[in-house]
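This part shows chain A:
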Amino acid sequence: QTRHSQRMNKIVVGSNTAPQSLDPIMTSDVQNELTVASAYDKLVDFDEKGNLRPALATAWRIGEDGRSVTLTLRRNVTFHSGNAFTAKDVIYTLDRIKTLGMGTAAFVSEYMQATSSSPLDVTIQLARPNVTFISALSKIYILDSALVQQHAGSDHGQSWLASHEAGSGVYRLSMYIPGQRSTFTRYDKSWRNDPARPDKLSFLYLPNSSTISQELQAGTVDVGITLAIPDVLQLEQIPDFRVARLPTPLQTYAFLNMRNGLTSDRRIRRAIALAYDYEGHVETILDGYGSVASGIAAPSVKCRIELPSPGRDLAAARRLVKAAGAQGKALSMAYNPAFAEHRRAALALQSGLQQIGLKLSLQPVTFPQYMAMLGNPDSLPEISILWDFPNYPEIGPMLSRIFDSAHIGMTNYSIYSNPKVDSLLRAGLNASDAHKACSDFKSAQALIAKDQPLINIADSQIAVVTGAQVGGPEFRPTFQLIDPTTLTITANTRTQVARK
Partner candidate 1 sequence: MTLKISRSPNRVLSIRDLRIDAPSPEGWRPLVHGIDLDIAPGERIALVGESGSGKSITSRAILQLNRGLRTSGSIVLCGQQICGLGARKLQQIRGSMAAMVFQDPMVALNPVRTIGAQVMEPLRIRGVPPKTARARAIELLERLGVRDAEARMNAYPHEFSGGMRQRVVLAAALICQPSLLIADEPTTALDVRAQEQVLDVLDDYARDMQMSVLLITHDLGIVAGFAERVAVIYRGHLLEDRPVDDLFANPGEDYTRALLAALPQIDGPLDQRLSTVGDPRVAQGACS
Partner candidate 2 sequence: MTVLPSASSEFASTESKRIRPATSGPLGRLTARLRTGPATLPAASVGVLLVVSLLGPFLAPHDPYLVDLGNAFVAPESGHWMGTDDLGRDVFSRVLTAAPLTLLSAIAVVIASNLFGVAFACLASLLPAWAGSRLMRLCDVALAIPPIIVAMAIVAVMGPSLMAVMIALSAAMWPGTARLMHTVLRETSRTSYVEAAGLMGVTPGRILLRHILPNSLDAILVHASLEVSGVIVMIAGLSFLGIGAPAPSADWGSMIADGRDFVTTAWWITAFPGLAITVSAVLFSLLGDALRVHLDPSLEGK
Partner candidate 3 sequence: MTDLLLQAEGLTKSFRKGRTSRLAISDISFSIAPNTILGLVGESGSGKSTTVRCLLGLERPDSGTVTYDGHELTAGDQAAWRRFHDDIGMVFQDPYSSLNPRMTVERIICEPLVGRTAPRDLRERCVEMLELVGLSADHLGRHPRSFSGGQRQRIAIARALIARPRLLICDEPVSALDVSIQAQVLNLLKSMQETLGLTVLFIAHNLAVVRYMCDHIVVLEKGRVAEQGSREAIFEAPATDYTRSLLEAVPRTDPELERARRAARRNTLSTSRSSS
């Protein structure tokens, strides 16, 4: 097939994650980050073991009071435009995020201002102490301030950045057709250039798993992500394909409403936890691509405590329901039908609860509807199935986001309020000492687990199907999907001719 041979030393990624905007401020959305990450660099990064490592910033120092971070920047970095990377790019990027107040702004909400004494060092002032702030910078992509200012317009360059890039990353954008595809060429002057990377990297945005699978088989696509597992299993049978199994920080949760309804009774919460078929979830719903959850966050996250899965015990669950006098009573559950795993988990839970004498009615909601429900806690159903994850491998910000009572009405999905947990979480976040913070977070996790405001269902793995000539991808804990820069062309296939 000519199509394939034309594409030597090129990789086409098929996924359903069409970016809504290429503006790095929007990378808090998984689907945007997959594409944007190809073209930008960050100040710091995490390796696959969850260790912070230098990127554009080569060294950093956290202030005594935890209210400032000082960074030393990498020298001789040039943006794709040819502009040199300096402190003002960092300041511009952070200021822009603060001004626009959306997307990644949530990760750096403590950011107050940044100053620099020389082109290669920056001091960031925080509104509150936060020892994990440096980790949060692993989610911030640095803009070429001169270039963006040229195209700033009245919206800080949002419109322009939506379909252009202004980064220093390993690839530069050569073509972008919104909703359809983007194509990048390797940027050989990148400070982390690697000749193993393909000359061209393209993303083809295909909404359905079956389409991606069909395109993989047709040879149009070399790397398939966001594939449904049956498709993965089918592709696994074809010798030309390799299936990479990557951990992700993503965990599937059922949050239980602590304030209203049957689930305000701990016995019922416990019963629900006992009624779920965790093994079945992993085996059938995830087709083995995942593991039963063993804690509040995925194993790659720091300061996490191991919490054994409750396991399925229908008899015990039934007893608890009886004890609570709730047999035959009804509760309802919100889930997003757009996600197959949620839909299937919802049905599995419904079927499980039926067996312990509870009637579960399902309430499919879109994401905005769910957000509105959270805003009005009394409208929140007893159970919600959600994916959640730490945006970077620190458990503190995630615990605070979900379990701090200050976030009721926002992201506290269980309407969970426990003063002890609150104070532990706040102390942990404000601690200037990382060890102290870690132990606070661990104690908080133990308390939370006792209250059972949630059921930890499963940690996901993602299956990436790649053609034989593709190397990688590798796990990076800040990515929910894959880090596109870890895709390479394997040396032995560089000269190989196309598949039949």
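Rule of thumb we're sticking to: a residue touches a chain if its C-beta (ideal position, glycine included) is under 8 Å from a C-beta of that chain, and two chains touch if they have at least 3 such contacts; residues count from 1.
The set was built so that all candidates are chains of the complex that A comes from, given by their letters.
Please read all numbers here as calculations on a predicted model, not as lab measurements.
Although all of 1, 2 or 3 belong to the complex, chain A touches just one of them, candidate 2. Looking at the complex, you find that chain A touches candidate 2 at residues 208-210, 213-214, 228, 230-231, 233-234, 277, 280-281, 283-285, 337-338, 340, 343-344, 346-348, 350-351, 362-364.
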